[in-house]
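Heads up, one of the protein chains got dropped from this complex, but the rest are sitting where they should.
The chains carry the letters A and B, assigned in the order they are written, with residues numbered from 1 in each.
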Amino acid sequence: MAETVPVKVTVNGAEHEARVEPRTLLVHFLRDDLDLTGTHIGCDTTNCGACTVLVDGVPMKSCTMFAVQADGHDLTTVEGLGVDGGGLEPIQQGFHEEHGLQCGFCTPGMMLVGKALLDRNPDPTEADIRKAISGNLCRCTGYQNIVKSIRHAAEQIRTGAAAGAEAGGGAA
Amino acid sequence: MIPAAFDYHAPASLEEALDLLASHEDAKLLAGGQSLIPMMRFRLAEPGVIVDLGRVDGLAGIVEEEGGLWIGAMTRHADVEASDPVRVRYPLLHDAASVIADPIVRNRGTVAGSLVHADPAGDWGSVMLACRAELEVHGPDGERTVAMDDLFVTTFMTSLSPGEIVTGIRLPPAGERSGGAYEKLERKVGDFATVAVAARLELAGDGTCESAGIALTAVGATNLRAAEAEEALVGAEPDEEAIAGAAKAAAGASNPTADNRGSVEYKRDMVRVLTERALRRAAARARGEA
Partner (left out) sequence: MSQATAQDIGGLGHSVRRKEDARFVRGKGRYVDDIKLKGMTYLALVRSPYAHARIGSIDISKAMEVEGVLAVITGADLEEAGLAWMPTLSHDQQMVLATGKVLFQGQEVAAVVAESRAAAADGAAAVRVDYVELPVVVDPHAALGDDAPVLREDRDEKSNHIFHWEAGDREATDAIFDACDVVVSQDMVYQRCHPAPLECCACVADWDPVNEKMTIYMTSQAPHAHRTLFALVAGLPEHKIRIISPDVGGGFGNKVPIYPGYVVSAVASLKLGRPVKWTEERSGNLQSTGFARDYHMHAELAATKDGKIRALRVKTLGDHGAFNAAAQPSKFPAGFYNICSGSYDLENAFVEVDGAYTNKAPGGIAYRCSFRVTEASYLIERTVDVLADEMGLDPAELRKRNFIDPGKFPYDTPLGWTYDSGNYVGAMDRALEMVGYDDLLKEQEEKRARGEIMGVGISSFTEIVGAGPGKQCDIAGIEMFDSCEVRVHPTGKVLARIGVQTQGQGHETTFAQILAEELGIPVGDITVEHGDTDTAPYGLGTYASRSTPVAGAATAVAARKVRAKAQKIAAHLLEVDEADLEWKDYAFRVKGAPDRSKTMQDIAFAAYTNVPEGLEAGLEAVDYYDPPNMTYPFGTYICVVDIDPGTGDWKVRKFVAVDDCGTVINPMVVEGQIHGGLTEGFAISKMQLIDYDENGSITGGNFMEYLIPTAVEAPHWDTDRTVTPSPHHPIGAKGVGESPNVGSPAAFVNAVIDALSPYGVRHIDMPITSDKVWKALRDAGVEG
């Protein structure tokens, strides 16, 4: 075993310090060491994007980064989405309202990519959205409702009527 | 899929990085890691020492200068894609940056990392060959320049020595009447090219080609420059006939192998088809039509 190295990262606003083997992938660090299991692993060839997290606001595949490379950076995982009190932020509301998820496995990555897209382009076209999420695979939805979900979030942000709504049961 | 163990170094300066390379025989440079880390996960690569260039300042950026364009070695594909000067004056680079791997990989993978990986299916190799780019290389004996034509030896092998580090890529200035285009045929986003073609044209005042650059992706042991196709265009007006001739020459220069993406015949014909398309768009852009 190689010597461990220190890692200090901010994840979802909280600072974490740990020592890891250099070979520890960021995704394993998040899941196994920090218990942030919302970030998933769906392949071994950097194709599926289920492991996507935001590094300083930019989506990256955490299976293709060593944890040590994230040292000093600011990370956002799916657990960092939402508003105070457990409410949903627009991107989450969009996925809930437009049925943008089925099995839920790609959803964290998709939402984070959607959020990053809306941060730089508040009014994306369908083509913009399809391109933005093309590094993330979904086997359930056929993407059509994911596109609608991100559009829904864009609308929500624009009309400012977003904060606080709750996902759960309830009739449409 | 967990890589074999290794020792990790993250030098803060180029000098330190060069020293680390000099003192560790089995050291491997880590740039964006989008090719290296998957290979390490499959244990197809098991370097004993990783030297991470991520903490070295001054290796990233895009600078337009008198002498052309400088792209820092650690510049991410996405930064090239998003660059306005690149989009306006180096459309060939913009085209290529928009179709490398997938958008998330582009946020992390680097231009020079991809180049020195020397995968013949890599996109930057063809782009830089077509552009007559030069690499700025630092080594134990100081700095030197490596022309793109001298970079690739064979698949996954370059002429750089193990102790050297690419720090940047220099492109000649794009003239007023220059244009380029990248045409990539892929089975889906995220796939390597079945075939791709990089084309660059510089027109003289009379509309004839002053210079031409054409290079091919995924049809040989390395990215290939289609020299005969280039020569066929120089001095000619890039009309349909000239383009068709150059495309045929490019197809002749290709040396593809059959795989899941298609037969030898298919790929060779795709070189022709994509060269035509790339040249048409390059010419239109050079004329200011697109």
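FYI, contacts are C-beta pairs under 8 Å (C-beta built on N, C-alpha and C of every residue); 3 or more make two chains touch, one makes a residue touch a chain.
What you see is a predicted model, and the numbers here were worked out from it, not measured in a lab.
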What shown chains come into contact with the chain that's not displayed?
A, B
Among A:A50, A:A70, A:A116 or A:A154, which one touches the chain that has been omitted from the display?
A:A50
Of the listed residues A:L54, A:A116 or A:L137, which contacts the missing chain in the full complex?
A:L137
Residue positions on chain B contacting the omitted chain are 1-2, 4-5, 42-43, 102, 185, 187-192, 194, 260-263, 266, 269-270, 273-274, 276-277
Hidden partner sits against chain A at residues 1, 21, 23-24, 28, 31-32, 35-45, 47-48, 50, 77-79, 81-82, 88, 92, 95-97, 99, 101-108, 111, 129-131, 133-147, 166-172
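Everything below uses one rule, namely that only the chains that are shown with their structure count from here on.
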How many angstrom between the C-alpha centroids of chain B and chain A?
30
In their complex, what parts of chain B are in touch with chain A?
1-8, 10, 30, 33-34, 37-38, 40-42, 50, 52, 54, 78, 101-108, 189-190
Residues on chain A engaged by chain B in the complex (per definition of touch)
1-3, 5, 21-23, 25, 28, 44-47, 49, 52, 58-61, 63-66, 68-69, 71, 113, 131-132, 134-136
